[in-house]
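Yeah, one chain of the complex is gone here, protein chain that is, but the others are all in their spots.
Take a look at chain A:
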Amino acid sequence: MYVAVKGGERAIDAAHEWLAHERRGDRAVPELSVAQIREQMSLAVNRVMAEGSLYDPDLAALAIKQARGDLIEAVFLLRAYRTTLPRIGTSRPVDTGTMRCDRRVSATFKDAPGGQVLGPTFDYTHRLLDFKLAAEGEVPQPPSGTPDTTPKPHITGFLGRDDLIQDEPASDEVPPDLTREPLEFPAGRALRLQALTRGDEGFVLGMAYSTQRGYGRNHAFVGELRIGTVEVEMEIPELGFDICIGEVVLTECETVNQFKGSKVEPPQFTRGYGLVFGQTERKAISMALVDRALRAEELGEENTGAPAQDEEFVLAHSDNIQATGFLEHIKLPHYVDFQSEMELVRRMRREAAAQGDVVAGQKEAAE
């Protein structure tokens, strides 16, 4: 009896052993390599890097393997590892305007300088299971062409030229760092964007969807969605100038939203912004919608009490590592608390029963 919850040391070791065995699965089936996961499960790898706040496809693939494909568990592994890494310095802000785009679409203009590039998207696939993939066999090599090097300036830049869209002036202010400072409210937009980009995809998607269905509605057009590679530059003090230290793949989404204008400002479009590691389109669009919804107060819009307009609500609940940890901790023993509740309920029931006897007695006496 008593042993079930106590004497945990042996139980823990045995559980770990079993887990490792289950992770491996049927040994007649060849083991997955980290490289296979990195190359063939790349969207899972991207999600884990984005929510793990660490750009390293190899480590993310390893985490997915270790987590048996549980992506939140993989994010957790990456985050815990991230804690131990020293911070060497801060890069320059990346210039997404110079992105080498694999994909770039705009829903607001039929065509724009740089063109529309569909890229490797599921969008127009028919969602029919492809049984050829179940059979062994290689897909044919795609025809090779010259890489598209036409510059692709930001679409919102064209609207900005005519003052049709609200300007977002650049700033040299050092942004706050969510991973080094405790989150305090009001958070401000820079901190909100940090929280959203590492927030749980499902949560951010749900919040964004709720704005589309009327909870803090602010109709969004996808002004531009671009996915591609940007260079990360850093100033090396010994050199005294910036050098490129590597490349990252990013997804950026800018939405164009209505704004009625106010007494002091003429009507103008406003923006929502999403920027996420890797090819993570759903997340970047969701982030842009939620970012815009959270700007309600700043833009003087009516606060309808919608969850997506509520900074405290969104930011305090968007992190899946915090959420899953706290949710799952209720599996831990709580028998001390439960015992105290049980004792209280028993006592209150006793008192209620005694009271009941008294009331019944009085009733009898009255009859």
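In the analysis below, contacts are C-beta pairs under 8 Å (C-beta built on N, C-alpha and C of every residue); 3 or more make two chains touch, one makes a residue touch a chain; residues count from 1.
Convention: contacts and distances are computed from a predicted model.
Trainee: Choose one: "Heme exporter protein B", "Pyruvate ferredoxin oxidoreductase beta subunit", "Cbb3-type cytochrome oxidase assembly protein CcoS" or "Alpha-D-ribose 1-methylphosphonate 5-phosphate C-P lyase". The correct choice is the protein name in UniProt for the chain not shown.
Mentor: Answer from the record: the omitted chain is "Alpha-D-ribose 1-methylphosphonate 5-phosphate C-P lyase".
Trainee: May I ask which residue of A:Leu118, A:Leu164, A:Cys244 or A:Leu327 touches the chain that does not appear here?
Mentor: With A:Leu118, A:Leu164, A:Cys244 or A:Leu327 as choices, the missing chain is touched by A:Leu327.
Trainee: One chain is left out of this view; which of A:Glu17, A:Glu312 or A:Asp357 touches it in the full complex?
Mentor: A:Glu312
Trainee: Just name the one of A:Pro153, A:Pro186 or A:Gly361 that touches the chain not displayed here.
Mentor: Considering the complete complex, A:Pro186 is the one touching the chain left out.
Trainee: Where does chain A touch the missing chain, residue by residue?
Mentor: Output for chain A: 1-2, 5-9, 11-12, 76, 79-80, 82-84, 86, 179-186, 312, 316, 321-322, 324-329, 332-337, 339-344, 347-348, 351.
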